[in-house]
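Missing here is one protein chain; the remaining ones are kept as they sit in the complex.
Moving on to subunit A:
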Amino acid sequence: MAEVHIIGQIESAQDFPDNRLCCRWSLQIGGGWRVVEGDTEGQTQTDLPITEKAYFCHPIDIHLATKSIQGWPKIHLEVWHHDVYGRQEIYGYGTAFIPTSPGEHVITCNCWRPKGGFKDELMQFFVGGGLQLRSPAPLEDPVERQKLHTVAMGTVTLRLSIITRHFDRFGIQC
């Protein structure tokens, strides 16, 4: 069977309205995949920067094995904002595929948040908080996603190194 190592980090987040952020992530894999080693979900520290970006440098080290080429792993991100009162609110969702070719990659994951109606937006503006997805289904399902209105919020940069193994055995060139 083929194996994939994902080694890297969630490097930074930028262009968000505010940079006081933390990022929760989880790796989604298809049915034919199996996590051999490593944690598939986690949360970065909350960065309260005075710089342009929020830096996390949150390490990711996962070893996967697969029996199928389907369901290539992807990473779901949730960006949370730490507001001035020390409360948490959602600032964005994003997904990015893990690169399929070996080597080092810098991945820019653009994040968005669901846009609500006038009342919601008003609430959000004055009270804080925000619309959250009820389930991560829209991140997976394009049909669900089309129902959403979103607001682009910013980007999260990941730096991932990929090592693939044994894909050549099956005639797959990564």
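As a convention for this text, contacts are C-beta pairs under 8 Å (C-beta built on N, C-alpha and C of every residue); 3 or more make two chains touch, one makes a residue touch a chain; residues count from 1.
We take it that contacts and distances are computed from a predicted model.
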item: Chain excluded from display, named as in UniProt, from "glutathione transferase", "Protein phosphatase 2, regulatory subunit A, beta b", "C2 domain-containing protein" or "Ribosome biogenesis protein BOP1"; value: "C2 domain-containing protein"
item: Sole residue of A:P17, A:P59 or A:G117 that reaches the chain not shown, by the stated touch rule; value: A:G117
item: Contact footprint on subunit A, counting only the chain that is left out; value: 1-3, 31-32, 34-38, 63, 65-70, 83, 85-90, 114, 116-120, 123-124, 127-134, 137-138, 142-144, 146-148, 170
